[in-house]
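All protein chains but one are shown in place.
Let's look at chain A:
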Amino acid sequence: MNAGLTLVFDTSGPWIAAGLASNGRLLHAATETMARGQAERLIPLLEELLTATGTRWAELTAIGVGTGPGNFTGTRIAVATARGLSLALGIPAHPITAFEMALAPPTSLVLLEAPRGRAYAQRFADGRAAGPPEVVDPATLGPDAPPVRAAAPPSPAAMARLLHARLSAGAAPDRPAPLYIRPADAAPPSDPPPVILP
């Protein structure tokens, strides 16, 4: 019997990266790049991982889901799936941010590619977030800043290890939510309402 079977997946960019692990050790993984169609492909792909390892959904003990920052719609696809699986299986779903996946000690600042030449930035200390994530202009960061990491599929093995560490520490997660950082593009209507006369 497989103890501590966990499923991790990420669709925060033009890809699906997924893995099935036992006690943090990857049993099977798949990464497919795609510009569209993640919503159609994600669950069949997860079922393929289960089938390949002879695992039933009910045997899973935890889920790790990539919460970005990244493509808004892509991140929601994974998060909604993880929350649904968590509800149906009665197991926790842990958020794993793209910063956590990209963190490579001893570097403390993680910079991820963002739209319009910006970068998503977050500082870490001892492997833990040391401040909130934000959007920065990489040109203003000075010569000591690490390079901005281009968007790329995360390693399912790394996700599985992060999840295992989280589980070993006994963390009880909040329900995962996408890490947007940027607010929704929305502006109040430009035409002012009329003056209401007495």
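Here is the rule we use: a residue touches a chain if its C-beta (ideal position, glycine included) is under 8 Å from a C-beta of that chain, and two chains touch if they have at least 3 such contacts; residues count from 1.
Note that in this section contacts and distances are computed from a predicted model.
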Listed names "3-isopropylmalate dehydratase small subunit", "tRNA N6-adenosine threonylcarbamoyltransferase", "Aldehyde oxidoreductase molybdenum-binding subunit PaoC" or "Electron transfer flavoprotein subunit alpha/FixB family protein", matching UniProt entry of the absent chain: "tRNA N6-adenosine threonylcarbamoyltransferase"
Of A:106, A:132 or A:198, the residue in touch with the unshown chain: A:198
Residues of chain A (touch criterion as defined above) contacting the omitted chain: 39-44, 46-47, 57-58, 72-73, 76-77, 79-89, 175, 177-178, 180, 184-189, 191, 193-198
